[in-house]
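Contents: one structure, followed by commentary.
Moving on, here comes subunit A:
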Amino acid sequence: MANVTFRTDLCKGCGLCVSACPRGIIKLAKDKINKKGHNPAEITDREKCIGCACCATMCPDCVITVEK
Partner candidate 1 sequence: MTVFEKPKSLTDAEFHYCPGCTHGIIHRLVAEAIDALGIEGRAIGVAPVGCAVMAYNYFACDMVEAAHGRAPAVATGIKRSLPENIVFTYQGDGDLASIGMAETVHAATRNENITVIFVNNAIYGMTGGQMAPTSLPGQVTQTSPYGRDVSVAGYPVKVAELLSSLDGPEFIARVAVNNVKNVRNAKKIIEKAFQNQIEGKGFSLVEVVSSCPTNWGMTPDNALKWVEEKMIPYYPLGVFKDRSAGKEEDKA
Partner candidate 2 sequence: MGNKVLMKGNEAIAESAIRAGCRHYFGYPITPQTEVAAYMAKRMPKIGGTFLQAESEIAAINMVYGVAATGRRVMTSSSSPGISLKQEGISYIAGSDLPCLIVNVQRGGPGLGGIQPSQSDYFQATKGGGHGDYRLIVLAPSSVQEMADMTALAFDLADKYLMPVMLLADGTIGQMMEPVELPEAREPQFTEKDWAVTGTKMRRAHHIVNSLYLVPEELEKKNFERFERYARIEREEARFESFMMEDAEYCVVAFGIAARVSKNAVTAARREGLKVGMIRPVTLWPFPSAALAEAAKTVKGFLSVELSMGQMIEDVKLAVSCSRPVSLCRRAGGMIPSPDEVLTKIREMAGGYER
């Protein structure tokens, strides 16, 4: 199973990972605010992640690490 981790404090909530995810399992956490004052991206359903790294590829802030 793939494992995706977000360095949440670096996230600027731009949402490019959300659009990039082919499984539609990333969203901006509307109920959370990180140190920078953004709603950070988070994964909603880890089981569905295929580790394609599309999210990390489009992330401008090196927030995401992908392991397989």
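We adopt the following convention: a residue touches a chain if its C-beta (ideal position, glycine included) is under 8 Å from a C-beta of that chain, and two chains touch if they have at least 3 such contacts; residues count from 1.
How were these picked? Simply put, all candidates are chains of the complex that A comes from, given by their letters.
Being a predicted model, the structure only gives us computed values, none of them experimental.
Within this complex, subunit A touches only one of the listed candidates (1 or 2), namely 1. Looking at the complex, you find that subunit A touches candidate 1 at residues 2, 10, 12-16, 19-20, 38, 51, 53-54, 56-62, 64-68.
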